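Presenting chain A:
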Amino acid sequence: MMDSAYRDILHRCFRCGWCKFPLNYTDFNCPAYLKYRFESFSSGGRMWLIRAWQEGEITPSERLSQILFSCVTCRNCVEACAMPGIKDSLVDLFIEARADMVERGTIPPLVRDYFKAISVGGNPYRLPAQDRAKWSCGLGLERYQGQEYLFYVGDEGAFDELGQHMARSVALLLRRSGVSFGILGSDELTDGNDVHALGEKGLAEYLARQNIELMQELGVKKVITLSPHAFHAMRNRYPLHGSTAAVYHYTQILQPLVARLAPVLQGERVVTYHDPCYLGRWNGEYRAPRAILKSVKGLKSVEMDRSMQNALCCGGGGGNFFTDMLGTGPDLAARARVREALATGADTIAVACPQCYRMLADAVRDEGAQEKVRVCELTEIVAEAVPA
Partner candidate 1 sequence: MASLRFDPEICLACESVDCIMKCQYIHMDLARAKEEHDRLTRGEMSSILKDCVTCYACEEYCPSGNHPFYHIVELQERLGIHPVPIPIEKSQVVMMGPRGKIREMELKSPLINMCFFDMMKGGIRGSLFEGATTFGGSDVFCNLMFLHFARNSTIKERLPRMIDNIMHCAVEPSGTREVICYHDECYGTYTSWARAFGVEVPFTPVHLFEFLKRRLMELRDGIRPLNVKVAYQRPCSNRLCPETDSLVDDIFALIGAERPKRTYEYGNALCCGGVPEAAQRFDLVDDIRARNVADMKAAGAQYCVFNCPFCFWTLAEPVAKAGIFPVMMSDLCLLALGE
Partner candidate 2 sequence: MDRSAVIERLKAIVGGAYVSDAAEELYIYSRDQGVQDPHLPDWVAMPASTGEVASILELASREKIPVVPMGGGLVLSGLSVPLRGGIVLDMKRMNRILEVNEHSHYAVVEAGTSQGMLDAYLRKHHPGLKHSLPDAPPAATIAGNIAIHGSGHLSQSEGGFHSEMVTGLEVVLSTGEVVKLGSCSTVPAWFSRAPLPDLVGLFLGWNGTTGVITKVGIKLFPRPKFHDVLVYMTEDIDLAPMVLNRVIATSMAEDINYALAPKPDYLNGFQMTVINYTANSEDELIFKRKKLRSVLQDLYETRQSGFMPIPPHMKAGFLEAPQKALSKFADVRKGGGFEYVGAIMPIERIPDACRAGMEITERHAITYSLGARIIGRGSCAMFFFAYPFNRVDKGEVERVKEALEETNETALRLGGIPWKTEVQGQRLILERMDPATKGLMRRIRGVLDPQGIMNPGNWEVT
């Protein structure tokens, strides 16, 4: 049964549909609705169906699970909702409903498999823990031993090919910028952000406590995360379990330092920045990544129609990066996002999240746009512009 704090506001959704759009109404901005188009997949539809389910008017089904678990927790609905009394609770409420489904055991197989992989193997990639350190091979990075910061790369940084690439690039730029940091290598654990977003609150709390215990043992006071997802979990959820460490996304640390490297691009490059939801809408950080781009000479920055709090999610949030509840097709958020980026005339889509990196890179391929645009992580752009 859902917590009454959430149950008691379900009926206050008017299903007026503001939640489908960004604040400037450019296009549908809810990835699940964009993909499925039935009213039932909009945030309002989800609210009404959760209420119907909780009130016993409909019974749990595969379809209801699909509707609930296809939400990517991007918080566009929170931004756009017209109802002050409920808007801030919308995504938390969806997560709570998923948690109820998890408790009742009525979750989609893809979600179940994701939880299982983490519970049994410690990561969603089903790869051995010792492989976590592979991304750093040959870089000569120090293990964490009391440096100012711990640099935490997370599952995607450790196992996803693009994530590894990104982790290396960020680490090198941190080092080059004079930041004192160490890494955990194969001792890293899943941060649990997406586990929580998918409603497995017990497992998420267990992972949080494990991470907190490890960091406290090592005396970590400050953490830099590669992923906005880990940033969000460690910054906002870990303190609920006793963490006192200060948490930063890498863009926040690099932003004041990059200009000192005087980055200059050879030739003009038109870049559009894609806001990750867990950095932007969840944590209000829109400035630091843009400031990094602004410090690169020769780089022309252009904004997509939907940027900052209006940004269209890549579709990877809320665990969908691993569970793939949105499937395939031209109405996938990532593909729509690539088309939107192309419309700006940009030759580069800049990202600051390993999940966005993978989602958008795959979407560029699916759109057949490899010749027109490429996806680059911010520090890769800076690295290209910094004289060796």
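To be clear about the criterion, contacts are C-beta pairs under 8 Å (C-beta built on N, C-alpha and C of every residue); 3 or more make two chains touch, one makes a residue touch a chain; residues count from 1.
Candidates were picked such that all candidates are chains of the complex that A comes from, given by their letters.
What you see is a predicted model; the values in this text were computed from it and never measured.
Only one entry among 1 or 2 touches chain A in this complex, and that entry is 2. Interface of chain A with candidate 2 (complex): residues 11-18, 20-21, 24-27, 36-40, 45, 48-49, 52, 57-59, 61, 63-64, 67, 82-86, 305, 329.
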